[in-house]
Structures are given as structure tokens and as C-alpha cells.
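The complex is shown incomplete by one protein chain, all other protein chains being positioned as in the whole.
Chain naming follows the written order as A and B, and within any one chain the residues start at number 1.
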Amino acid sequence: MPEITLPVGPQHPLIKEPISILLDLQGEYVTSARVEIGYVHRGLEQLLQRRSYTQGVAVVERICGICSHAHTTAYCQAVELLLGLEIPDRAQAIRALLCELERLHSHLLWLGVLAEAIGFTTIFMYAWREREQILDVMEMISGGRIAHGANVIGGVREDLSPDQVEATEDRLTKLQQQLSVFTDLVDRDKSFHQRTHGIGLLPLELVYAYGVVGPMARASGATLDVRRAAPYGAYRHLEVPAAISSEADVWARAWTRVQEMSHSIALCKEIIRHLPEGDLALRVPRRIAPAKAVSRVEAPRGELLYYVESDGGEMPARVHVRTPTLPTLLVMEKMLPGLQTGDIAAVVAGADLCMACADR
Amino acid sequence: MTVTDTLLTALATVLPEAVPDRDSIAGGETVLDCPPEHLLDAFRALTESGSTVHLSAITALPADSGTLLLYHLWIDSGLTLCVHCPRNEAPSLTPLLPAASWYEREAHDMLGIRFIGHPNLEPLLLAAEWSGPPPLARQEKTDA
Partner (left out) sequence: MHTLAQILVFPGAVYLFGLGMFLAWVDRKVIAVFQGRVGPPFYQPLADVIKLLAKEDITTEGADVRLTAALPIVSLACILTAGLMVPVGNHTIVSFEGDLVVALFLLSMPTLGLFLAGLIVPSVYNVLGGSRALLQYLNYEVPLLLGLAAPAAFAHTWQMSTLMQLQNGYRWHVVAMPLGFLVATLGIIGKLERLPLDAPHAKAEIGAGPLTEYSGRKLALWRLVTWVQTVVCINLMVAVYTGGADQVWANWGFPVYAIKIAVYMAGLSLVGVLYARLRVDQVAELSWRTLVPLGLAQLLVALLIGAY
């Protein structure tokens, strides 16, 4: 049997961001995989040390396009911890609302990408069409589809008017109905099952050993969800349901995320129905006394950790970002060997990789 | 939520002088100092206590002498091990916990710290042709 090296990336129709996955193939089977990242490393941690805390919010927002709000939430939260501030309830609620909307649009994007990877273009078109609804809502609320600029240190920048609240609720109700297409897909579609069931197994021991987080880990049976384990902001008053599967294959990842979408819609509705009154933001000083803080947030892909240290000046002494895609990429090297070439696309697309996050 | 007493007791046998401190890092973290030579023992004590140890991140900071490594763990609540490495090297956690592999490579890239026992300490984020100093290491203040 011939042995060839199939380079998936750095440019490949399958992957949307540059990454190099070198696969050694024996006939139709993968014998070994080697993952290399760093193609979009922009040195953002170093840049953050040379920008004020306020400017840092804009930098951090651009670490990733899909989970930009999670990054700004984590960063602002960390700086607020440095200052020992508790931001107003209304700001917390708006932050949480955007977090959940972002989770929705990220999962819909992921579903479309997975469908495209397994040749199911119809679902790709449907998923991204629904995603447009969410992007429109986010634009209505914050003015931006992807980079919202909604968070400031000390709270949020803009308020939600009652009209916006009503419009959001309408769109969410419509989306809940459309979601049945995707639940049907995951539960009943035979061709989807054929391409995702039993493929790309990630046993729970590997999840723990490699520190995998997010829906990827929850599809294998892990329970870590920062919103439940260490609630932050408005999540301290919300009950977040669990979506945990033990199948550990690509199908389980799809099922977990579709469940999470449904939960997110419910959470959004609950937030906007009980939106507390109050201020939007607190004033914060420009210089921050020496302190350290760790902030954890559940981004769409998993646990996002920010470590921020201040030294009394206007700029942070150190900002360290650990994004949830990093452990997933690491465990890829263990998940890919043994697969058929036809399944590589499903596994790689099903892992919800975000290289911009990983490389920073 | 705080780290359970069982874990702290388990760690106390390995790190007798460490005093758990809940104030130096805001955000609900329990912080313990750990000398580099006891790092692997501390991990073994934690994993043997029965809980699942989740390594969230390894933050590397330049210190006045050498490097300061913060191991951010999650074991039902946040636990940070503070490891001061005066000679800019530390034992690698990767053989015990593969999750550490890329975090250690990144710390090596950014601050030049060497991890003894790491199976493959190649650049993770920096380009292969990078020949400058580690980007986040303390540099001489220029007029830039």
C-alpha cells in the first residue's frame, strides 16, 4: 500500500483559517498526524502591554471574530477584578445576553461548516441563513455584527430599548421554531448519521489528560461548564442546563451544540424578560494599583481564561490569554490516526477550531 | 467556592511551608507557592487525591531573577501554583499531564524558559526563522 503525506493546510478548502495538519496516509487510512500552528500569531499579548486598559478592550475584541464578546467579557471582568469593582446588574445582564447570542451564532456557524465538510450543502445554507437572524439582532443591539464594541471596563456601552427587547424576543421565537430542522437532522437524518456516528472518538481519559474544554469535552462526558461551575456576572442568577453526551463522536458534538443552542435561546429570553434597571457602567480610573486577577468565561468553544496583572501604571504589566481551542488542537494529533481519509473532514470541521484564538 | 481541605492537606505533605492565600490573585483563586523541584510531586499528590485535575493554563511572567510560572488549575474551584524559577528552567509537567505540552512550548517561545523533560520543545507560535530574543522577556528599556 502506498504511503503518502497529505497536507491539510495551511491552505485547504476544508479549513477556514491557516493551520498545518500533516497526515501520513497508508492507503485510505491515517497513520499519524502532526499539527502545527502559529500562522496567524500577531503577538497580541505583547501588544496589550503597550496599550492602555481601555485600548486593550479593542485589541482583545479582535483576537477572534466569532467569540469576540467572550474575549472582551473575560478581559473587562479581569480588569474589574483588579479594581475590585462589581458592575451594575443591568450591565451584567446585557453582557450575558450578548454572550448567549454569540454562542448561538457560533454554533450555527459551526453546524454549517460541518455540514459543508461532509457534503451536506443544504444544511450549510440553512444554518447560515438562521445565523443571519442572530447577527441582525446583535447589530440592532450593539451596532456591530461581529465586533460589537459592547463591553467597556466597568460595564457596557449601550442600553437596550424596549423596542429592541421586543424585536429580539420575536426573532428568538422564530429561531426556536427553525431549530427543529437541526434537531431533526441530528436525531433522524440517516446520511448525517452515516458520516458522523462512531467517527472521531475522543475518550474521556484523553479529555482529562489533554485538558479539552467546551462542547468538545461535554460530548465525551465531561461536565465542566464555567457558567455552572464558576458562575460569573448574570450567570450567578441563571440556571444553565447541561448538555452532556457520552457518545464521544462527531455526532455527539453536533447533538451537544444543538442542545446548547436551544438552551441559549431559553436563557436569552429569560434575561430579557427580567432585565434589571440600573446604570450601564461605572467610571474607572486610568491607572490601576498593582494587583493580579484571573477571569474565566465560557466562550462558545469552552473555558476562556484571562490573567491580567497591573503594576500601577496605565498599561497592564502582563496579559495572558488561554483560549479553548488550544487543547482541542493538541488532542487532534491523537484523534486523527486510524481515520479514513473520508472522515478527516468531518473530524476536523467537527472540532470547531479557531486558529485566530489559538495563535493570538 | 474554595479548594477542599482534602486537597490542601494532600498538598501540605509535599509543600509544608506553603500557606494557601486567597487574596493575592482576584477571581476566586487559591494560591500556593511551590518550588520548582516539588512541582511534579505536588501534581502527583493532587491527582492521587482522587479529583480530576484540569490544567487551565500556564502563565509565564518575567521576574526579577528568572521567571515566575503560574499553573492555573481547576479542581472544583480555582487553584494556582506559583512556581518561581530563578535559573529560568523548570521540570516539564508534560510526562505527567499531556495538557501542559503546548502551554510549556508557548512559555518557552515567549520567555525563553527551558522545560526539562519536555518531549519536543519546538517553537509553537513563533516562526521557525525567528532569531530575536523571547518576545515577552524583560528587555533593556530603549527609547521606544
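One rule holds in what follows: a residue touches a chain if its C-beta (ideal position, glycine included) is under 8 Å from a C-beta of that chain, and two chains touch if they have at least 3 such contacts.
Because the structure is a prediction, the values reported are computed rather than measured.
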Contact partners of the omitted chain among those displayed are A
Of A:L6, A:L179 or A:A229, which one is in contact with the hidden chain?
-> A:L6
Listed residues A:A219, A:L330, A:A345 or A:A358, member touching the removed chain | A:A345
Chain A, residues in touch with the chain not shown (by the definition above) = 4-7, 12-14, 28, 115-122, 125-126, 129, 189, 191-192, 194-195, 340-345, 349
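Note that only the chains that are shown with their structure count from here on.
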Distance from chain B to chain A - Cα centre to Cα centre, in angstrom = 25
Interface with chain B, chain A side, in the complex: residues 37-38, 41, 43, 45-46, 49, 78, 81-82, 84, 208-211, 213, 224, 229-230, 291-296, 303, 305, 307, 309, 318, 320, 322, 326-327, 329-330, 359-360
Touching residues (chain side chain B, partner chain A) in the complex = 1, 24-29, 52-57, 59-61, 70, 72, 74, 76-78, 80, 97-99, 101-103, 110, 123-127, 135-136
